[in-house]
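The complex appears here without one of its protein chains, the remainder shown in place.
Right, chain A next:
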Amino acid sequence: MRRKALAFDHFLHLNVGKCSNFGSGVIFEYNGSALVAMVGKNCFAIASDRRLGVQLQTIATDFQKIYRIHHTLFIGLAGLATDTQTLYQRLVFRHKLYHLREERDMKPETFASLVSAVLYEKRFGPYFCQPVIAGLGDDDKPFICTMDSIGAKELAKDFVVAGTASESLYGACESMFKPDMEAEELFETISQALISSVDRDCLSGWGGHVYLVTPTEVTERILKGRMD
C-alpha cells in the first residue's frame, strides 16, 4: 500500500458549513486544485492547474498555486484557497527571518520540517491545505515531499500529488513515471500526467503551470489545456 492514510480522511467530526452529513472531504473540494511534483536526474519539476472556482463556478483561470521560497525551493499548496494564501505568507515570513539570522537559504528538508510544525500548531483548527514541497538539497539532489493538512510528512523518491484530482494523478504518474529522466523528458511526462488527470476532474484544470528546476536554471511554462 503505497500511500499512507492521511489525517483529513478521518475528520468526520468536523462541521464545515452545512456539510455535516457529507463526510470530511468537502471543504477541500470548495476551490479545486491539482498539484504534482516529480524527480528527475539532478532536477525536479512541480506543476499545478490554474483554476480558481467556487464549487462548480469558475472564477479565475490564472490562479497561482505554486510559490517560490528561494531559487531552488518551491512549495505548491492545494486545498482551500484562502488558507493556501495565508499559509504561504506565513512561510515566506519565517524563511525571510531564517535568511536574516543564518545568512543562507533553508535546505528543503529543513523547510519541510518547518511546514510540518506550522501545520501541527493548528492541530485542532487546521489550515485546509495540502502542501507539496520540492527543492534541490545538498549536492543538487532533488527532494520532494507532501503532507496532509496537519503536517504528516510523506517523503517520496519518485513523485507526489495533491488536490481534488489526486486519485487520477496517482494513476497517471504511476504509469508514466520512469526514474532518472532528463529535464526535457521530465517536463513532457509531468505535463502529460497533469493534463490527462485534470481532464477527469470537474474542479481542476483550465490550463497548467509547470516549473522545471535544474542546478543552473529555472524554467516556467504555461500549458495549453482544455478550458471546460
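One rule holds in what follows: contacts are C-beta pairs under 8 Å (C-beta built on N, C-alpha and C of every residue); 3 or more make two chains touch, one makes a residue touch a chain; residues count from 1.
Operating definition for what follows: contacts and distances are computed from a predicted model.
Consult the UniProt record of the chain that does not appear here and report its protein name from "Ribosome biogenesis regulatory protein", "palmitoyl-CoA hydrolase", "cAMP-regulated phosphoprotein 19b" or "proteasome endopeptidase complex".
"proteasome endopeptidase complex"
Kindly state which of the options A:42, A:58 or A:110 is in contact with the chain not pictured.
Reading the full complex, the residue touching the unseen chain is A:58.
Check the options A:41, A:157 or A:226 and report the residue that touches the missing chain.
Answer from the full complex: A:226 touches the omitted chain.
For chain A, which positions touch the chain that isn't shown here?
These residues touch the chain not displayed: 21-23, 29, 32, 53, 55-58, 164, 167, 199-203, 218, 220, 224-228.
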